[in-house]
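Of the protein chains in this complex, one is absent; all others appear in place.
Chain nomenclature is as follows: A, B and C, assigned in order of appearance, with residue numbering initiated at 1 for each chain independently.
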Amino acid sequence: MIEPVIDILLLAFMIVIALAVVRMRDLFGVAMLFSLFSLLSAGVFTVMDAADVAFTEAAVGAGISTILMLATLTRTARRERPRAKGVPILPLTVVFITGALLVFGTSDLPRLGDPDAPIHQHVADRYLQRSGEEIGIPNVVTSVLASYRGYDTLGETAVIFTAGIAVIALLGLRRRRPRQERKTDGRDALGETTVMPTAGMADERVPGRPEKGGDG
Amino acid sequence: MRFFELYNYQIAIFLAMIGFYVLVSRGNLVKKVAGLSMFQTSVFILYISMGFVQGGTVPILVDGGRIYSNPLPHVLILTAIVVGVATMAVALALVIRIKEAYDTVEEDEIHEQDRSF
Amino acid sequence: MEAVLDILSWILIVIGGTFGIIGGLGIVRLPTFFTRIHAAGMTETMCAAPIVLAMMLQAGWSLVTFKLAAILLFLFLTSPTSSHALAKAALHGGVDPMATRDPEEPEEAEG
Partner (left out) sequence: MLHHTVLRVVSKLLIPVIMLFALYVQFHGDYSPGGGFQAGVIFAAAIILYALLFGLDNTLEVLPPDLLQWTAALGVLIFAGVGIDTVLMGGNFLDYNRLAADGPAGQHLGIFLVELGVGITVTSVMLLLYYAFAGRNPGK
């Protein structure tokens, strides 16, 4: 069985990336690593036979959320301020206790991939047995999403809509400017940082360098 | 040996705790949001691991009796991912507004300014 | 016929894997930023393409082969473009392509 090997390899990569996020102070690097983290988790979802979820995570995590994070970085500081030296005892204690409790909680769970686990016995089994004749479409995820659990999905769609309204209320929307006005201000959409320099030239505080903006 | 049968859950919890550590120990708000999102992704992995069936396949029905993985966690997490990015956008928008109001995104500097009011 | 296809697929997969390992070593070992872009770009094309080709051989004439061909085309369009964008951004951002400065100094500044 090759599946557990791939699974553990991907999870090991994810642990390395998570630790790098903890250590890294360049927030641009953090955004990139976070995107990589999402992409690797999409790989884990594929190994776990969740194609729809992997698809969504790859599109959302590696695409939209990275763009949003980069756009935020151009509007805030690019580097994290250095912290005080010393071991942060209180956060470590809290995290360690929480993690220990959660690991203790998993000890009662059924073995990974057990077909007899309680989660597979109730409603999910019925979906798999009956959705073929009741709904008539092969993709069970779609039929559960849109039909059996349509209420949930309506709620989620409303949440997304509300989040959109909230962001517009917080940030406002820029109206389109007439063409002749634009010549003076040749910024690209991310504040001229569409293709950002990668590493090494990191001393600037605000990456959207207006003094360099030529004709865009 | 039971310990090794649950490795996926435990690694997911470990990842979640790294995200949690970033959330509680770092002062930069953007990094906090990144840590929170990492926490979220780890919880997604935990959920999807529960729906996994040994020797199963993607829950798209084909002829012939196959074993399918559990579609229910997939549906929950599918919507949660998209909702997660929408809520993350709200958090980042708040960070931008905080930056404009306080001219910093470091937590302790914001606290300092608030006390001096 | 089946055996020939299997052997061909194996050869292609081994070629792809070898290039993957070489590219990974290159990213770690090469001294400057631009040489590392070369290593990364080589991994994207030379490692991915033979593996996708091997999968196409295994899939036979079906919709899967068509999808894999589309993926291959997409890879061949996007990966050189991304390498180009990376190199251009680095040049624009002030990384020295000739590495006349100390090669250890510029890229290792992150904590």
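Following the convention adopted for this analysis, a contact is a pair of C-beta atoms (placed from the backbone, for glycine too) under 8 Å apart; a residue touches a chain by one contact, two chains touch by 3 or more.
Bear in mind that the values here come from a model prediction, so they are computed numbers and not experimental data.
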Whole complex considered, the hidden chain contacts A, B, C
Sole touch to the unshown chain from A:V95, A:L128 or A:A163: residue A:A163
Listed in rising order, the chain B residues that touch the chain left out are 58, 60, 78-79, 81-82, 85-86, 89, 92-93, 96, 99-100
Touch rule applied to chain C and the missing chain gives residues 74, 77-78, 81, 84-85, 88, 92
Hidden partner sits against chain A at residues 51-52, 55-56, 59-60, 63-64, 67-68, 71-72, 74-75, 133-139, 141-143, 145-147, 150-151, 153-154, 157-158, 160-161, 163-164, 167-168, 170-177, 182, 187-192, 194-195, 206, 208, 210, 212-216
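Please note the rule applied: only the chains that are shown with their structure count from here on.
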Whole-angstrom distance, CA centroid of chain B to CA centroid of chain C, is 30
CA centroids of chain A and chain B: separation to the nearest Å works out as 7
Shared-interface residues of chain A (touching two or more other chains) are none
Chain A residues touching chain B in their complex are 7-8, 11, 14-15, 18-19, 21-22, 27, 30-31, 34, 37-38, 41, 44-45, 48-53, 56-57, 60-61, 64-65, 68-69, 71-73, 75-77, 80-81, 83, 88, 91-92, 94-96, 98-99, 102-103, 106-107, 109, 111-115, 117, 119-120, 123-124, 127-128, 131-132, 138-141, 144-145, 149, 152-153, 156, 159-160, 163-164, 166-167, 170-171
The residues of chain B that touch chain A in their complex are 2, 5-22, 24-31, 33-35, 37-38, 41, 44-45, 48-62, 67-90, 92-97, 99, 104-106, 109
